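What follows is a single structure, written as structure tokens, with notes after it.
Apart from one protein chain that is not included, each protein chain of the complex appears where it belongs.
Each chain carries a letter (A and B) given by its place in the written order, and its residues are counted from 1.
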Amino acid sequence: MQRALRGMPMSKYSSQEMVLNMGPHHPSTHGVLRFVLQTDGEMMVKAVPDVGFLHRGIEKIAERVPWQAFMPYTDRIDYVASVNCNLGYAAAVERLAGIAVPEKAEYLRVIAAELSRIGSHFIGFGALLLDLGAVTPFVHALRERETFNDLMEMLCGARLTHNYVRIGGVSHDLPPGFREKCLGFVDHLEHEFLEEFNDLISFNTILINRLANVGVIDPETANKYTLTGPNLRGSGVPFDLRRDEPYSVYDRFRFDIPVGTGKFGVPGDCYDRYWVRILEVTESCRIIRQALEQMPGDGGIRTSLPRPFTVPAGEIYVRTESPRGELGYYLISDGGKNPFRVKVRTGSFSAMTIVETISQGVMVADLVAIIGSLDVVAPEIDR
Amino acid sequence: MDQAKLSEMLRQRLSDAVVSVEDMKNDDTLVVVDKDSLVSVAEFLKNDRDLGFTTLMNHLGVDYRDRMAVIYNLYSARLRKKVTIKAYLDREKPEAPTLEPLFPGVSWYERETYDLFGIRFIGHGNLKRLLLPEDWEGFPLRKDYVYPESYNGIETKRSDLLDAAGAAGDAHV
Partner (left out) sequence: MLERFNIVGRLSADPDLILTTVDRAVNLARANSLWYLLMGLACCSIELMQTGGPRADIDRFGSLFRATPRQSDLMIVAGTVTLKMAPRLRRLYDQMAEPKYVIAMGSCANCGGPFDLSYSVLRGVDKIIPVDVYLPGCPPRPEALTEALMKVQEKIRNEKYFLKKEA
């Protein structure tokens, strides 16, 4: 299965087992994660994740603030793609309370969310490459991310924690000059940046050797551990909530769902997960272009909410597609001003549960590739 | 299969095992079960050839003040349908059977629920705290949880200034 094991029986080379600590402060653990590694020389027996170093009690905070005031906290659930987190929460509250959203606001949400997805994938594969030792591609990805930050700053004034989506709409309309700049960015990505990036690193032999055939997840295992998003698609399962359970106005756009095909190795290896993310940037570009084209020129951007804003008692589970997979909000309302219970189901959480299984029998250096290719961020795991 | 048909079918097939089958918002079906039949209902939903709810999307615990509950969200890729299983638990001694053998991915979710609510999952392989430190006292997401004033010698009290501002009923909207 794993490259490390091929033709090299474990028993022949086994030595004394050693327990090694990795993290929580470690340059390649994507935030504050800790792994307890059981190693046999360079071979990994098992890597047990230890999480919770960023557990900020966001679900408890939700019970103490009003419905609208929880929106800034959703930014911080996944700070790399905050608009997607806003969108999931807003969609859940709107469906529970039965609030209609203006059509134009839905388009603005899609544009912001897809820009966010692009920005998130830059950090996702950039950090993977950085962990593997390739510093330059990460700097390239950061350079492009600055343009994304500029665009979001034009749109809502914030660079990272955007808080752009509101319950019932969005906070700002498109500013003058945004459309041109956004189209320019999208064109630049599709026609210049990705080509350059692929020439620079994606088809680099060293990278292929580091990623191909490593950390293979077959579709059954992926389903067992409820892997979602690009990680699931990397295993070859064409499942995308934007298409299979459309929310917002995603059913009006044409886009493909890239899946892992074993480009340089077995389907479901680290390279496939990496490559799916690269391809998804292109798909997001397509969606943004269509959304800018189809967006109605006039119309409101926000439904005014009654004051004080309350949500009728009830329960709902709404899931959306964030860059890290299924982002679900289970909301319980008791009819009051504050939520009664908010549970956030994130893609990174389930991606972490699989690490213990797929890290068995790999080399220590491959663990970094596996964690990086799953693209986890710590606050999504710990919340 | 539309939602009404699914809930009707579940009502018939599970008649003796469930307390109620209701429609939920967002194209979802809520199946309330007794905690003793939780595993058998989940097993039926997962393994039945017509249904195939093989994906566990989400799990959470809830403290309803008078009782507790565990909730599991299942998804069937075959039917493109969601089902929510809910089992109420006694608040004094919250215990539920684990679904770990059916859905290995639920292991961490149940650990998290144990961590934050103190709900014990009978038969769980590794039931210890996940997010909070192991020497943490109390279960923070319970409704009657009182915030600690210090942890291992580190003061964690909120400043009085903020309490005064927050006394107006968490007024900052």
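What we mean here is this: a residue touches a chain if its C-beta (ideal position, glycine included) is under 8 Å from a C-beta of that chain, and two chains touch if they have at least 3 such contacts.
Predicted, not measured: the structure shown is a model, and the values here were computed from it.
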item	value
Contact with the hidden chain (one of A:45, A:61, A:99 or A:183)	A:61
Which of A:139, A:206 or A:313 contacts the chain that the document leaves out	A:139
Chain not shown: contacting residue from B:66, B:92 or B:155	B:155
In chain A, positions touching the absent partner	24-27, 31-32, 52-58, 60-61, 64-65, 72-73, 75-76, 79-80, 123, 139, 142-143, 145-146, 149, 159-161, 378-379
Missing-chain contacts mapped onto chain B	132-133, 140, 145, 147-148, 151-152, 154-159, 162
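In this section, only the chains that are shown with their structure count from here on.
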item	value
Residues of chain B defined as touching chain A within the complex	24-26, 28, 30, 54-58, 60, 62-63, 71, 73, 77, 80, 82, 84, 103-105, 107-109, 116, 129-133, 140-141, 145, 170, 172-173
Chain B contact footprint on chain A (complex, rising order)	51-52, 55, 57, 59-60, 64-66, 68-69, 95-96, 223-226, 239, 244-245, 314-319, 326, 328, 330, 332, 338, 341, 343, 345, 349-350, 352-354, 382-383
